[in-house]
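Removed from the display is one protein chain of the complex; every other protein chain stays in position.
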């Protein structure tokens, strides 16, 4: 694609040779003369000087000599669109593979792809545009809206409900039995039947090998626009508000409610039966043991305000010094240091 | 079911209209006039006032006006039984699906269900009542007792032994090769063959995508009644005592032994080659780096007694104050504050 054509498609302003041919996108370090590049942070901007990228997407304020530029207001978002333009990954073709086991009572919308060895149970209903990759297992009575994509190895247990435009990466498990065991007095745990289900909103994306458990009674709920990274664990009875974004290996214990727009770094943990307000943000590895007010930004285990956590983290490293200073004070005062108290 | 009939089945005392029809169980917030509800903690008891539940399970001491009550001694346990009474999820039907690949030398007990595309290797022996869901792969020489349930996508590697009443949620991997690599001096790791196996006791439940590795030599052992939540990792050569309960995303490194009845919150980690006594409990995200005495309750990384951890967590937040107080003392004493020491 000529650079001027690309600029027009992306709504960007061209600064340089319009006739350059662009055939792909690439990171700035490896981009060649036929690639469009972009740097996401100032940290990488100096790489641009030595880059041989054919063209670079930048915002309107950047000054750069000797490179073809495409200027726009939100270069990160426009670069994402550019990736899509050049995305030529092989895609499955409409049709149900002969080896798939589709129950007589299952219904598929128009344009569906069902790959080899996929299993669709009794009364499964999938909306138009479904892409069921090989080896997906959908238990009975599952219903999904338009454009449901399930990658290889996904398992959706019985009765789970999914909205439109849901994408599940390989190995996602939806509706596994929640972890519910009660002591019976003889040291033997009684398994609480997990007879509830899971409901997933629209435009939800779940990462590889992430698991969302069904409720014992009622529903585990993921709102619209929820994005979960890989290896995330959502326990039975949780409610995730719209546009919740949880990074990899985060876990949410049973019956906890996250308000709309909660965001976490990786490996965060939430205790059970908590109420986390809208817009709460958690740094990576945060351990949330109590309710959190809307809009708070927290870190640490147990979670505290991130500013306090940063100050304390710095001071924690100075504990050896502080102990020495206190000992010196004690010596100066001759009060002695009774460390047993 | 009429409420008086339900009360009788549950062994509960009816207080209210015996003729009410109950058709299901539900959380108290969403329960309707045909639902039985229950609240697990006092925190939720005020919800009962505005609930339109048809009936509520309570213990013998609770005073509540205007609701049909079922009174009993252990309402949580009785509610679990009630969930089971109304659990009408679709169940697989006895029989081996035509597409399953079952080795000639494999043996199945009575009443087995084997779903589409399941693979049972040479010399696999499953006891009566097995439920092998679609896409389960059982490698050669695996043996399991009665009522073995393996959900879709489960993989059981060669020679793993399982007791009676074992249930594996989707994506569980048993008997994957342990993580054993030795330095060889050229920076290249030598892979230690993992020729041992895994033995699982009776009444064991493992959560979605949990992994239990086979030993290099000998056996990785899970005792009777062990319950592991989702995404748990048990490394090669570990021994988990009877009735161990590990919450989600907990990991146990190689050759560590957990005594009977150990319980953890989510995301705990145990170092390798440790001895953890019977009945030890760990708060969420605890990092256990040394042996722990029976009955201890620990938290933090490195793990300490939970009472001490709580006190220190509170004081940690007051470090900025403490540093100021020490500086003030130093000024008062005119000893100066040599922060380099």
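Annotations for the structure displayed:
The first chain written gets the first letter, and so on, giving A and B; residue counts start at 1 in each chain.
Convention: a residue touches a chain if its C-beta (ideal position, glycine included) is under 8 Å from a C-beta of that chain, and two chains touch if they have at least 3 such contacts.
The structure presented is a predicted model; accordingly, all values stated were derived computationally and were not measured.
Checked against the hidden chain, the listed residues A:71, A:151, A:214 or A:257 yield one contact partner: A:151.
Only one of A:214, A:227 or A:257 touches the absent chain when the whole complex is considered: A:227.
Contact with the undisplayed chain is limited, among B:80, B:106, B:119 or B:298, to B:119.
Taking the complete complex into account, B:271 is the one of B:16, B:111, B:128 or B:271 that touches the chain left out. Listed residues A:47, A:62, A:103 or A:322: the one in touch with the omitted chain is A:322. Mapped onto subunit B, the interface with the missing chain covers residues 99, 101, 117, 119, 121-122, 135, 137, 139-141, 153, 155, 157-159, 171, 173, 176-177, 179-182, 184, 187-193, 195, 209, 211, 213, 215-218, 231, 233, 235, 237, 249, 251, 253, 267, 269, 271, 273, 285, 287, 289, 301-302, 304, 308, 311-312, 315-316, 318, 321-322, 324-326, 328-329, 332-333. Counting over the whole complex, subunit A has residues 25-27, 30, 41, 43, 76-77, 80, 83-84, 86-90, 97, 99, 115-117, 133-135, 151-153, 167, 169-171, 203, 205, 207-209, 225, 227, 229-231, 242-243, 245, 247-249, 260-261, 265-267, 284-285, 300, 313, 316-317, 319-320, 322-323, 326, 329-330, 333, 335, 337-339, 341 touching the chain that is not drawn.
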